[in-house]
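Here the complex is missing a single protein chain, while all its other protein chains stay put.
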Amino acid sequence: MKIKLMRYTAEPERVVAMAARLCYSPIGASELEETMSDKQVQNLVRKIVELGHWSTLEHVTFTFAAEGISRVLTHQLVRHRIASYSQQSQRYVSEHDFEYIVPPTIARNAQAKEKFLALMDNVRDTYNALTEMGIPKEDARYSLANATETKIVMTFNARSLLNFFSLRCCNRAQWEIRMMANLMLKEVKKVAPLLFKNAGPDCVSKGICSEGKMTCGEFENMIKLREE
Amino acid sequence: MKIKLMRYTAEPERVVAMAARLCYSPIGASELEETMSDKQVQNLVRKIVELGHWSTLEHVTFTFAAEGISRVLTHQLVRHRIASYSQQSQRYVSEHDFEYIVPPTIARNAQAKEKFLALMDNVRDTYNALTEMGIPKEDARYSLANATETKIVMTFNARSLLNFFSLRCCNRAQWEIRMMANLMLKEVKKVAPLLFKNAGPDCVSKGICSEGKMTCGEFENMIKLREE
Amino acid sequence: MKIKLMRYTAEPERVVAMAARLCYSPIGASELEETMSDKQVQNLVRKIVELGHWSTLEHVTFTFAAEGISRVLTHQLVRHRIASYSQQSQRYVSEHDFEYIVPPTIARNAQAKEKFLALMDNVRDTYNALTEMGIPKEDARYSLANATETKIVMTFNARSLLNFFSLRCCNRAQWEIRMMANLMLKEVKKVAPLLFKNAGPDCVSKGICSEGKMTCGEFENMIKLREE
Partner (left out) sequence: MKIKLMRYTAEPERVVAMAARLCYSPIGASELEETMSDKQVQNLVRKIVELGHWSTLEHVTFTFAAEGISRVLTHQLVRHRIASYSQQSQRYVSEHDFEYIVPPTIARNAQAKEKFLALMDNVRDTYNALTEMGIPKEDARYSLANATETKIVMTFNARSLLNFFSLRCCNRAQWEIRMMANLMLKEVKKVAPLLFKNAGPDCVSKGICSEGKMTCGEFENMIKLREE
């Protein structure tokens, strides 16, 4: 899995601080932006995140390129509707030599892995045979597995990202999308550390658990992490 | 494929007409609704659709249940973000006895069909073997094919539906989602004939083609249809 | 202020229960709907609301007509983007005899009220003079006050409504939109009591306060209410 942060709004925390100050100030946005010190920006962003003035976070956006992920992952991903996606098309791109994702539980079980790899070989043979018989790619694709690798470009604003992280960084989330969410979070923390300081599952960000504390052994650890 | 219209806003055309009249009238909505004759409703809806006062169409919604469709279809479907979805989960529902969709180009080619069915048998065997080895359903699912049958409930408002029909009833759309779009259109025409009178691909609804007239032999026929 | 619930999805709680069960069941939606008993529906809806399976609430929508509200209110209202609006237009509808909303703090202060009513008279005279001079309605409207009465039709799904109630039923919300939110909540509770059982400000629905407990004297009362 490869996640790259390709674009993001310049000086994201300054933008958020400026938008928030505008709401409560008689002065205009461009003047506000120019005259706020770095210290003021930081203090304001801390307050915005603490108080939950989330709408101001929508002014900054983040564009990621993801590769080495499965269509199991993307079928979940694109259910997040406040975001934009461009995905490699199985109608137009040939999958005659597709790669695929092997879930860890299968990878570490020799017998399961053998079964799984044999199936992937069969899928590839079938797909190639179908296309050679003249079946269009858009129909041959019905034979492809959920495991098939795909590539996607996606753009989220910071508010929608926080929601994404709260759901998908959770230990209860499906492992592959959780792995991606964690990599995305790592990237945005580099460029907007205060905005995403408490980002993550609800236990980290809010000290509560929406999934039932019993279902994950990590609740206590997470709460400790949050308190440090 | 089975499409059922499970719910829709009562008297949808009356609601749209009432909302439209409210914008241009000193009188309130409930009074408007009660005093408009059926004739007035019909005339107004015709005008709304002709002039494109689309926002009024958002007040009426349609909930469909779909079965016998593939995950090829739903991965496209859920890209329509102005709609709501509840889909059968492959994390929680066992697919040990899954059904699957065979594309017509494969179904009518004996050799292709044989290859495809053999693969589906292999997929089923592999999935079952994996789950029996203790691989969780959410990981065994990586072996499942795009063709696997799924079930979904979806709710669209009339404006978003018109957009859906314009893209997915088009001859250039992928055959399975086009088939579903046509079935959905047939259902809503029964209960809101004037609202959906011109619904369909752009050639039918607007007399233009956004896909390049060369790519589909139907443009002239569609235009004729529209003129009738 | 007059709020009327004009339309809502038939048997809303059954729809939500059916959508939720579909996610975890091998059986299709229409069969699920037909075979679920009222008791099963109720139990499931309780669980959905408790666990926060919110996406299933999007399948049911509610259309309200509101009158006797000010444009102060609607300028806030239309900031809720996951909803649909049709509003009486000040470009097209003459306001020569407009009504207006008097805030309670002004209504109960004789001196303030006198000032305010005198201004409203002046606004009416000015508006009428301008239109008589041939100034178009869309420009004469610049003279109208925020207090001017307006009418609106709006449609929300149940999930978006819950978010609306959490923000606008709060004691910290502006009084007029809070009054409307409370009236809307009263209406939907009649037709979907379980769905909206805990609806309201965060102190009622979640036992937390996002506005800082100091700012409203009601936190303890609300928590008690919730526990009853």
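Going by the order they are written in, the chains are A, B and C; count residues from 1 in each one.
The rule we apply is simple: a contact is a pair of C-beta atoms (placed from the backbone, for glycine too) under 8 Å apart; a residue touches a chain by one contact, two chains touch by 3 or more.
Fair warning: this is a prediction, and the values are worked out from it, not measured in the lab.
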| item | value |
| --- | --- |
| Options A:A65, A:V191 or A:C216, residue touching the unrepresented chain | A:A65 |
| Option from A:N128, A:N157 or A:N171 whose C-beta touches the chain left out | A:N157 |
| Positions on subunit C contacted by the hidden chain, ascending | 70-72, 74-75, 78-79, 81-82, 85, 90-91, 100-106, 109, 111-112, 115-116, 118-119, 122-123, 126, 129-130, 133, 135-136, 138-139, 141-147, 174-175 |
| Where the missing chain touches subunit A, by residue | 2, 4, 6-7, 9-10, 15, 18-20, 22-26, 28-30, 33, 55-56, 58-59, 61, 63, 65, 67, 84-89, 92-94, 151-153, 155, 157 |
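Rule of thumb we're sticking to: only the chains that are shown with their structure count from here on.
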| item | value |
| --- | --- |
| Chain centre separation (subunit A, subunit C; CA means) in Å | 32 |
| Between subunit A and subunit B, centroid-to-centroid distance (C-alpha), Å | 27 |
| Residue numbers of subunit B (touch at least two other chains) | 85 |
